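A protein chain is absent from this complex, but the other protein chains hold their places.
Here is chain A:
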Amino acid sequence: MLLSKKTMMGVGSAGLIAALAMHSGIAMAQDAQMRGNIRVVIGSTSTGGDTYQNASIVVDRLAEHLGLNMKVDAVGASSAFRTLDRDSRGNTLMIFHDQSYLGHLYGVQGYDDIFEKYTIGPTIAINPGNAYLVAKDSPYETLDDIIEAVGNGETVRVAIQPGGVSEIGFSALKNAIAIEHPGQEDNLVAVNTGSQSDKNQQLFDGQADVINGSVQANEQYTRLPEDDQKAMRFVWLTARQGTIEQALEEGLGQTTREQLLEYVEPNVDVTMGEDENFTFDKEFFFLYNKEMDQGIVDQIDEALAAIYDEGSIQEAQLNAFFIPDFNPSEEASEYLQEKMTRYEEIISNIN
């Protein structure tokens, strides 16, 4: 059988093209990489808050390491989720914190189950500053005083922003009162407010006895003289003792790490029953579109592993009063899911 030269050449080139195409297809599936401009949306609209600050520290280094153009956009939770939903190519990533699943647990509209709807990326840092404060001239010296007072039938009002990180400490406190003083927990009343400014104002006005705040936003207020209407006092930091211990010795402002440790467990007890204490570390992590290629997930994991190995990012985070906390995607997802289950219990206990 004789085949013409032309036919042979045709078949040959078709085969070559098919082989090349197949090879490149396999290569693409294995090595999908980020390319072009990368937008990192965050779940907060504030550029002065901890989410923006954290995202900036990480994204700047990631962009440099990968040689890509990356930009952080403070679009807020609802817009960020929607933007992420639209882009599976890996050109939109999201950074947010525990609010992303707490919002869902508290039933806030616009918050879905992130573990079902998105791919969880690596954790990057902890903000150990979540705090509860009272006015400096408050009769409550410690959190124990507050628990006792509520247990004795006194109404204590706590200013929080509902539906997330700001509320979880309040829920835990209410749960602890329900355990220690059954039936009295309703004397702990949530005053739903918005921004930190609103919470502070509630304290100045005497409309709240306790407020949720943070070491970063309220530390200067704790150093004002007692006769100043604005003066406050920390009574509780929700972070784990081990987390605060990792902060720089000088702490923040003029409040040292040693002083901050006075307000965390075991000095402050908020029981969850069965000898377990409630703690809450506000953790920041990446979220990806579920359809995004695994190659990109791995690429970011590897890049961040290299950045954290190099070590200078930790210094920047610690200087900004954040605790470095890198865990690759898979570990992060497992860990955060377990964390959510723990808090789910508290929330269902008090409802």
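Criterion: a contact is a pair of C-beta atoms (placed from the backbone, for glycine too) under 8 Å apart; a residue touches a chain by one contact, two chains touch by 3 or more; residues count from 1.
Here, contacts and distances are computed from a predicted model.
Chemist: One chain of this complex is missing from the view, so tell me which of "Multicomponent Na+:H+ antiporter subunit D", "Phosphate ABC transporter ATP-binding protein", "Pyruvate dehydrogenase E1 component subunit alpha" or "Tricarboxylate transport membrane protein TctA" is its UniProt name.
Modeler: Answer from the UniProt record of the missing subunit chain: "Tricarboxylate transport membrane protein TctA".
Chemist: Have a look at A:69, A:195, A:294 or A:312 and name the one touching the chain we're not showing.
Modeler: Counting the whole complex, the residue in contact with the absent chain is A:195.
Chemist: Which listed residue (A:60, A:112 or A:245) would be found touching the missing chain in the intact complex?
Modeler: Residue touching the absent chain, from the options given: A:60.
Chemist: Touch as defined at the start, partner being the missing chain; which of A:100, A:130, A:161 or A:243 qualifies?
Modeler: A:161
Chemist: Spell out the interface residues on chain A facing the chain that's missing from view.
Modeler: Per the touch rule, chain A residues meeting the hidden chain are 41, 45-50, 52-53, 56, 60, 71-76, 78-79, 82-83, 108-110, 161-164, 191-198, 200-202, 204-205, 207, 216-221, 223-224, 228-230, 252-253, 319-321.
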